[in-house]
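A single protein chain has been removed from this complex, and every other one stays in its place.
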């Protein structure tokens, strides 16, 4: 089974950054201006992305009020500095749940659970929670990142169809990919802009990735390519994945990664 | 038919803000750090949201390299100030396509078409295009906004399931909604964070909205509620919609808006 | 006398943007991290600068907790939108005092007075004040801007002496200039970065400016050059001043402006 964690990986650490009591804030004392909320969410995510990036992690915007991060290199208590920074910069505060487990999905579930057990996301007196759960003694070691994009997105979508259709096509495709990877491989995959999606996943081999790509194409009609990387941090793994994807673009290959020939 | 434009509306104006030659920039001279790209995209969108918000418009993040805005109140040439601001603040520049048409979908298609006709999104010498297309003599008059959210998202999702599942559930639901509104009503609807989606749409009546909600529930299992507003700008219409949605939350109603009783 | 307001100008409008109850906030519950405060102040000023810039005004950082703006083109009630934006983006709120008078100094004094009369800057319940005072029936008409810089600052300072000495030299010079212009011409002049200072002033002629430059040189040993512009907004006047200063740089002239030859 492809989603059994490779011994190279040990485990992964993911984090959820949740805005405290955000829903009520957005409508108190009256509904706040929508563009101000959009801008606040975007800037807060940029701050979170910078924080993870400074520590060689990765970040995903999630639902904006619940952002995600890959934190293999980051000690859980470090997030108190993120909480301090957010409180000193924004009109809202954040709670952070951290989970370490053998799969990305399990790590994220654990990260969410520590927040849920501390109280509701809309509980006035539950502020700036910071907690960590380790599942089955997992320790963060290496990370595998798969970086996907749409083959010739510019020619097929951006330059050809309505921006509305291009966006819905890309988002359907990436959401299908995300579901597929979650279900088959306990991976966490997200659209990250343009025609790109990034997955934190177990060290999938070439045949497993081939199946993912063909399943997505069967469901959406869209052809993806993917570069894979492995490293001690999300940044290191992701950099390798980006270079691998560049090789796809250069050679017309659909899957590139750090495998031995024997792996296929 | 519900998507015939109401004479109250006349037409709507939408804009596409496209980063010039962005794909190549992200990998030149080597792939740039992913969290820096995520942060750049988020801050650029915040700048765009502020620009629209300052002029009582609305903005959507789109695919980040192709952002969307509702610009009923905004003269097309005004966007040269946005272009100046972006070039003075960021390492990238943007082109802006503006479309005015009888439906949001047609306006967005026209906005995209003026950019496509000016050249490819990845053409080095196509920079800071600003153009406007009017379809069939439409003029921007009133805007209708529908603001949707998930009934008890905090209790059913945020506080209960994994952040991964909560996000995928909300995004599937909102993408289903978006497709449904595009196909049946030529509306443009987008997820805007948390459990919220906003649609720029023709002035749908209560039965039409009821059908949308029940169709989405049938496909996704998720129950939505919606507030509708109408006004001279996206901000005015959206504010009315937010207040209507507050009434849903307060009363348990699923659809609220500015209709006469006779409308139903 | 050179500081008598020229009939071309009528009057000017300036604004003070004051952070509410900021001192206590910076030490509650304990002194906040200094770099977070520095970053907050800088970003808040950037937001204020954008707000004025969007309306063709000018902004100065002032003391950061008391920022300044030139608002000839801006209706006083417009600042409620700035207050809304700040409250929706930052952990602090701002009060805004607006003054319209025949000189920049008198306008700024009036702007400060309306805040002082509303209560102390450190009064907990004095939040988001917005008020306007007109002195002697002045109305905002044209603005004169003088843009100064140091002759060969790069060669004489940046590339030659310690950054510490370069900065203290420039700041002494610009503060001397600021005092000189305030006392002799009721102008408001501020250092704006690098080796630049900008003054909002009455429409000084060439001999008056020559005296200012030689007085500053006598006190500080630093030689300045200046471009002057006049226009309906600070942006229009400042643009003309910048172009005039470019002419100084190109020709070796020390004073350039929109005067007739007869003016000298």
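For reference, chains read A, B and C in written order, and residue numbers begin at 1 within each chain.
Rule of thumb we're sticking to: a residue touches a chain if its C-beta (ideal position, glycine included) is under 8 Å from a C-beta of that chain, and two chains touch if they have at least 3 such contacts.
A quick note: this is a predicted structure, and the numbers were derived from the prediction, not measured.
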item: Displayed chains contacted by the hidden chain, counting the whole assembly; value: A, B, C
item: Options C:112, C:142 or C:231, residue touching the unrepresented chain; value: C:112
item: Hidden partner interface residues of chain A, rising order; value: 50, 54, 81, 85
item: Where the missing chain touches chain C, by residue; value: 16, 18, 22-23, 26-27, 30-31, 33-43, 45-47, 49-50, 52-53, 57-66, 68, 105, 108-109, 111-113, 116, 120-122, 154-155, 158-164, 166-168, 170-172, 175, 178-179, 182, 188, 192-195, 198, 235, 238-239, 242-243, 246
item: Contacts of chain B with the absent chain, listed as residue ranges; value: 32-33, 36-37, 39-40, 43, 84-85, 87-91
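As a working rule, only the chains that are shown with their structure count from here on.
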item: Graph class of chain-chain contacts, one of line, ring, star, complete, other; value: complete
item: Gap in Å, rounded to a whole number, between the CA centres of chain C and chain B; value: 38
item: Between chain A and chain B, centroid-to-centroid distance (C-alpha), Å; value: 23
item: Geometric centre distance via CA averages, chain C-chain A, whole Å; value: 45
item: Per-residue overlap in chain C, given as positions that touch at least 2 other chains; value: 85
